[in-house]
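Structure first, commentary second.
Just one protein chain is left out here, and the rest sit where they should.
Moving on to chain A:
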Amino acid sequence: MTTFSIGALQVDRSGIPVIRGVDLEAKGGEISVLLGSNGAGKTTFLESLSGIIPVRSGFINLDGVELAKLRPGARAKTGLSHVEQGRTVFPAMTTEENLKVALHPDADLKEAYDLFPELLQRRNVEAGMLSGGEQQMVVIARSIVNRPRVILIDEMSSGLAPVIVSRLMRAVRQLADDGIAVVLVEQFAALALAIGNRAYVLRRGQIVYDGDCAALARDPAHLHRLYLGDAAA
């Protein structure tokens, strides 16, 4: 089973420490939900894991392979996939071309269409012309056909209608059930906790909660305090 471990991770932006000694573990078949208020460092954390920004210290380990010094492309080859926020489709390429460009030799486009059947009838449409929800489906499906062992998903619900968000959440749960380790950063905490296994709360670059999703979901007041820290008192 896949194990994705991060330990003592420190990341700076413009010389300022943004991530300060974060430990996190994601296992295959589970969704690790990462919550936190705006500016807590969630996106910076994911970008450091996929290699978009460098780490200052700490380790990022995927099934025994150390990733911290690798370029983003090399990390992707080891099985780490990053669904960035902002629906990063290749806009002038069709839906099918968006999938084909990421297609792993052992994968099949059918897997993408099985996950999101609604993309089938839109396969020849340029991705830039799709709706926001469809674009997010394309980006997730593109990630799947790349045959990842770990998927980092950043704010996939941003700007989408609740019915679409629910649809995407079900798909993410299905990915985890298929054995992939998912790290989900999400603004809709309740929805994310409902499908997740393990929850982490990040505040000012540090993990302030590491525990069961269901327990946190049952205690919204606690979650509120974790988000706001001393300010909630």
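Basically, contacts are C-beta pairs under 8 Å (C-beta built on N, C-alpha and C of every residue); 3 or more make two chains touch, one makes a residue touch a chain; residues count from 1.
The criterion applied here is as follows: contacts and distances are computed from a predicted model.
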Protein that the absent chain corresponds to, by UniProt name, given "Branched-chain amino acid ABC transporter permease", "Succinate dehydrogenase", "Alpha/beta fold hydrolase" or "LysR family transcriptional regulator": "Branched-chain amino acid ABC transporter permease"
Selected from A:32, A:50, A:95 or A:157 as touching the chain missing from the view: A:50
Omitted-chain contact residue, chosen from A:12, A:25 or A:84: A:84
Option from A:8, A:65, A:101 or A:190 whose C-beta touches the chain left out: A:101
Sites on chain A contacted by the missing partner chain, in the whole complex: 50, 52, 71-73, 76-77, 81-82, 84, 88, 90-93, 97, 100-102, 142-143, 146
